[in-house]
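Of the protein chains in this complex, one is absent; all others appear in place.
So, chain A:
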Amino acid sequence: MAVLELDDLSKSYGAVRALRSTSFQVRAGEIFGFVGSNGAGKTTTMRITLGVLTPDTGEVRWAGRPIDHATRSRIGYMPEERGLYPKMKVGEQLTYLARLHGLGAAQARSSMERWTETLGVDGRRDDEVQKLSLGNQQRVQLAAALVHEPDILVLDEPFSGLDPVAVDVMSGVLRDRARAGVPVIFSSHQLELVEAISDRVGIIKDGSMVAVGGIDELRQVGAPRWAVTTAVTTPVTTAGDDDTAWVSDLPGVRAVGSEQVRRAGGAATRVEFETTHEGSEQAVLARATSRGRVEHFGRVTPTLTELYRDVVSAEGSDDSPDDTDGDEATTEVTS
């Protein structure tokens, strides 16, 4: 099975190290979600894959061979900075791009027709790109990435600025392409979306991959997390420390946090904890039942957003000096 391998990529812009030995693989037919803060190195990685940038070290391979110019023209690319000729008609433009990628005139034309239909912009073929709404321009941009029937898809922020319907169309197209055996790499700040459609995820931070794998695999990273909810018959005192103390003093257990759950029948306390030894959670369960009625006890599966926060904040927040838009990144990620 063909694999797209990004192997030990490094790239510096002057004193700024944008990529440090970044490596990961995307298999044919797999959707790979690529996440990371702004300035973490996603766009640089994608540009290197497309040959738009040359890495300082490392190489990108497809099916075991370094990607050359011929292979590169078989990649469908959606750059982060959207770009089409503003004064060129949609149909003409897509046909031109298909031909630049090596399709014959008739083939290019029929492919343009098919993709404009699939993406719902077939009524705008004779309009100049600049006359389209931003959402439609985005659809044309995706059509530009797909019009030459690429063997590999590299999409930088394909979902940004799309309305919910367009998000569905885009997700559908990515799934469909993957089903056809195309490896798909896409970057996004919308982590729920990444979680929903990716087979595997890579998290990049300061130019290094900090986590790569299936989301289920990533969930296994670090200590298992649990939650126990017990009904509280007597109102707890104001001191919150007491809520977790009964958990924390057990061996191999670390309390993560607690919250009061109020509802019609009274109140309950939910405590989250991590276990460092297998089986420690059983001791917690035993103690919980002795304290009161256990309403819920179970494993907590973190969402990608939580995983992302853990991974990205794990090694401290040593923001590199170039990371000037860090604030923006945080808000986008947590939204």
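Here, a residue touches a chain if its C-beta (ideal position, glycine included) is under 8 Å from a C-beta of that chain, and two chains touch if they have at least 3 such contacts; residues count from 1.
Quick note on the criterion: contacts and distances are computed from a predicted model.
**Q** Look at the options "Outer membrane protein beta-barrel domain-containing protein", "Aspartyl/glutamyl-tRNA(Asn/Gln) amidotransferase subunit B", "ABC transporter permease" or "Cytochrome B" and return the one that UniProt uses as the protein name of the missing chain.
**A** Listed in its UniProt record, the absent chain's protein name reads "ABC transporter permease".
**Q** Out of A:Ser10, A:Gln25, A:Asn38 or A:Ser73, which touches the unshown chain?
**A** With A:Ser10, A:Gln25, A:Asn38 or A:Ser73 as choices, the missing chain is touched by A:Ser73.
**Q** Just the residue numbers, please: which parts of chain A touch the chain that's not shown?
**A** Its contact residues with the unshown chain are 1-2, 27-30, 47, 50-54, 62-63, 65, 69-75, 77, 79, 81-88, 96-97, 99-104, 144, 151, 178-183, 195-199, 214-216, 301.
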